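What follows is a single structure, written as C-alpha cells, with notes after it.
Moving on, here comes subunit A:
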Amino acid sequence: MSAVPISYYLVLSAILFGLGVVAFVFKRNIITMFMSIELMLNAVNLAFVAFARAHNSLDGLVFVFFVIVVAAAESAVGLAIVIMLAQNRQSLNVERINLLKL
Partner candidate 1 sequence: MGTQGYLLTVITFLPLFSVGAVLLLRSDDQIWIRRIALAASLAEFAVSLLLLRGFDSANPEYQFVERHAWIGESIQYHLGVDGISLFLVLLTTFLTPIAILCSWESIHENVKGFFVALLLIETAMIGVFVSLDLFLFFVFWELTLIPMYFMIGMWGHDRRIYAAVKFILYTMFGSILMLVAIVWLYGKAGTFDFPDILALMQSGQLVFPPTTELLMFGAFFLAFAIKVPLFPLHTWLPDAHTEAPTAGSVILAGVMLKLGTYGILRFCLPLFPEAAHRMAQPIAVLAIIGIVYGALVATVQTDLKRLVAYTSVSHLGFVVLGIFAFNTVAIQGAIFQMLSHGVSTGALFLGVGMLYDRRHTFEIKQYGGLATPMPVLMSFFLFISLSSLALPPLNGFVGEFLILIGTFQTHHAWASWASSGAVLSAIYLLWAYQRVALGEVTVEKNKTLPDASTRERIILATVAVAILFLGIASPLFTRRMEVSVNNVLEQTSGSRNASRPVVAPTAPGVAATIPHRALPAVAELQVRP
Partner candidate 2 sequence: MNIAILMFFVCALLAVAGAVVLILAQEPIHSALALVLVMMALAVLYLLLGAPFIAAVQVIVYAGAVMVLFVFVIMLLNAGVEERTDFSKIAKFAGVPLGFLLLLEIAHWLAHSPIGTAIANGVGSSNEAADTANLSEMLFRQYLFPFEATSILILIAILGALVLARKEPS
C-alpha cells in the first residue's frame, strides 16, 4: 500500500510554522501571541518527527521530547510574566505596552 511522502509532512510543518510566525506578528493579545509561539514549536516538532522518520533514527523523537519539556517550562514562566504584567497594567494589548522606546 502506498503511503504519504515525507515532504507532505514537511510542507505542512512549514505552513504551520509560517502561520505561527504570521500569528505572532498579527495578534495583539499577549496570550495569543504566546500561543502562536507554541504553534511554531509544534510545527518544529512535526518537522523533527518527520525527519526522524525519514532517517529512520530516534534522535528526532528525543528532540521533540525535549522541545515539549522546554515549551512547558517556557509557558509556565511566560504565563507568570503575563500575570505579573496584568497586575500592573490594564490592557493585555501588546501595542499598549510601550513605555520603553526610542
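Selection criteria: all candidates are chains of the complex that A comes from, given by their letters.
For the reader, a short list of remarks on this structure follows.
Here is the rule we use: a contact is a pair of C-beta atoms (placed from the backbone, for glycine too) under 8 Å apart; a residue touches a chain by one contact, two chains touch by 3 or more; residues count from 1.
These numbers come from a predicted model, not from an experiment.
What touches subunit A in this complex, out of the candidates 1 or 2, is 2. By the touch criterion stated above, subunit A contacts candidate 2 in their complex at residues 1-29, 31-32, 34-36, 38-39, 42, 45-47, 49-59, 61-62, 64-66, 68-77, 79-84, 86-87, 91-93, 95-96, 98.
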